[in-house]
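The structure follows.
Showing just some of the chains, left in place.
Labels run A and B following the written order; every chain starts at residue 1.
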Amino acid sequence: MTAMDLFGRLLASTGMVRSSAQRSAERLATLLRSLASQRGEASGAVLARRAVGLYGRLDAEGRRRLFEILARDFSPDRQSVLDAAAAYARDGSPASLVHLQHAAEPLRQEVFRRMNMAPGGTATLLGLRVELLEAMKGDPALASVDHDLVHLLSSWFNRGFLELRRIDWNTPAAILEKLIAYEAVHEIRGFPDLKRRLQRDRRCFAFFHPALPDEPLIFVEVALVDELPSQIAPIIALDSEVAEPRRAYCAAFYSITSCQPGLRGISFGNFLIKQVASDMQAELPNLKLFATLSPIPGLRNWIEKNAPGEESRERLEALAAWYLTREWENGQARDSVARFHFGNGARLERLNWQADASPKGLAQSFGMMVNYVYDLRMVERNHEEYVNRRHVVCSGAVEKLARAGEAILPRKPTAPSAPVPG
Amino acid sequence: MTAMDLFGRLLASTGMVRSSAQRSAERLATLLRSLASQRGEASGAVLARRAVGLYGRLDAEGRRRLFEILARDFSPDRQSVLDAAAAYARDGSPASLVHLQHAAEPLRQEVFRRMNMAPGGTATLLGLRVELLEAMKGDPALASVDHDLVHLLSSWFNRGFLELRRIDWNTPAAILEKLIAYEAVHEIRGFPDLKRRLQRDRRCFAFFHPALPDEPLIFVEVALVDELPSQIAPIIALDSEVAEPRRAYCAAFYSITSCQPGLRGISFGNFLIKQVASDMQAELPNLKLFATLSPIPGLRNWIEKNAPGEESRERLEALAAWYLTREWENGQARDSVARFHFGNGARLERLNWQADASPKGLAQSFGMMVNYVYDLRMVERNHEEYVNRRHVVCSGAVEKLARAGEAILPRKPTAPSAPVPG
């Protein structure tokens, strides 16, 4: 660092001069204010285009500054909100309520809506959110900006606007390449590896949004197999024989990956699994069982903390069953994958010992995996049990294991009540 | 009407029994409440599908009842809103503000978001709004339901999600048929008539939304001609000669029609005209002038009320110029078409005597039409003049006519200030 740099930093840190990043951020903020005004309305998409362009040229520091400005200066005026609330308190009329709603809506929501009008606007906003999430780690005050962005994105990415597409070997390479990059559960080692996962005894489906036609939002991989699978290796082996899908018994969901960090917290997995199960059922009436082969990501950590000891199969299986069915946190199953599937109304069917011998599998769960079963006629009921009665629905075998776990564990379950047989 | 019918009506009118329509509406309302709850979240799109189906089977009376329930029972709880406002008044924190926003958001917004998840959900909501607008005529309390629907629809039909498509003779008949039905400015008398409007010296463009792939939202018709047009008949004549688009000088926008009554109040025209002008400019650099040939829908009415008298060309032209440039209402030009184009930043270029000899043209404006010019480099500035300084931008010729109109009219203009030369 030169003396000049150092001097510049000192000045900047003392707030005596505005850095170039700061100036760029302020320039953009001024434009955004115009954009959200009546002028923005009249300009067609010209201002929106300009704003998206300027944002693209901001450096990391400039973006952080912009987020600060959005959090601070694009919030509602407190006094106007309170005045509107007072008026509503007085007359309770629908019109007053609407007025209060408007007063309480931050200007940055309109800013984001208008930015979305530019070509590439939606992609820009998703990118903006990725950086905002990063910036939030150091500045919790930005949460209010994120709140507005999430409000819009979850409305825009409403399931009714998503398109389900089958992914196969006729899919453009540019999209397949993204699956390879995004896959988060069982690594895809390149095109030949992916090709095996797209043969006719495998299926892959993804949701897309019309504004991002080349960007999968989430994708699921399915193996059409003879029976409920107990190991991952045969499913993802490059050289396994290709089977006849019209003879398969079980559709095994063995990987589901969310692709867009800019959509964090906006969940499509539930819709995806159920839509895919329903479509495959229609196409292949021979399929009788829809189930996952899933990891137990939090198991080892939890056991090492709560019940360290001998690592025998008997003991570990019992503890795993206990952990999955009875260990709760904030009213939900503690294991993140279990939480997702129970929330969707799936039933915990089976614990599989030596199911995933990869380093990751061993590190997460001593190599164990589980099957969650999606019985479409039962998911609503199972979900009710889980959400309203705080019951996990599981098979008798799992329940038996969990009771054995009960005996081993020194302390009480966190689950409000016992599992129910599915 | 039988005695039993009469008896039933009497009972219903006295509120002593619930009609069948009322019961159906209540059943659906119960389902909607589930749908908007956590249960709806878990059901995939099953509940949404059911709700959309039930709505489809409600009769007109049932729908009116449903709207009443939505207005009454799906509004925010007043006390919760006031509590949240009080908390925000105390600490002014972003978290309290978010809490207040949530408390003030009617549950029916979530209901509509969830209904949208069903296949055909978006189309159902547009249909629902059409009926709601009808019902509102008799029951202004439904305005709050409409407010929520508009809030969602304008977010979902954000310009960033719209697709501009060229309509030509290769477009599916199912879509062309809709243009024929929807056309609101210069009637299309069937396929042969439409065909002439789609030849290579004519252009037609429409916005579509991905959730309604076969439904044009708005479309514009353009004639590629030698000069600024002064009459509509040669443009829409079935037997006019087809000209060479690469030699045209002027792109004349002679018709623009909004197709979806369910999107009333959500405007795309501004975007459409500017996008089309910009795209055609890129495709055909020979085009030097982008302008409309537009009706003056409110002119005759206004003249008959404000300046009845002799119907000479001189007098009528002067009054028309005055009316268009100086007659304002609520801070905007009074004529609805003028208001639209001035709001978009267009310039009023020319008054055309004997431009539209059709009964409608004579009835609206003594057969006169006007040209609004879209100079893309000037629209922002013109818009500023119009919105901020309340100036209409017009040609010297129009301004001269308007001054002549000033002399005729007994009273003051309502425009806050004089037009400016464009």
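One rule holds for everything that comes next: a residue touches a chain if its C-beta (ideal position, glycine included) is under 8 Å from a C-beta of that chain, and two chains touch if they have at least 3 such contacts.
These numbers come from a predicted model, not from an experiment.
Trainee: Please give the number of copies in the complete assembly; 2 of them are in place here.
Mentor: Altogether, the complex is made of 4 copies.
Simple rule for what comes next: only the chains that are shown with their structure count from here on.
Trainee: Roughly how many whole angstrom separate the Cα centroids of chain A and chain B?
Mentor: 37
Trainee: Any idea which chain B residues touch chain A in the complex?
Mentor: For chain B paired with chain A, touching residues are 38-39, 41-46, 71, 75-76, 78, 81-82, 85, 88-89, 92, 94, 97-98, 100-101, 104-105, 113, 116-119, 121-122, 141, 143-144, 147, 152, 155-156, 158-161, 163, 210-211, 270-271, 274-275, 343-345, 379-380, 383-384, 387.
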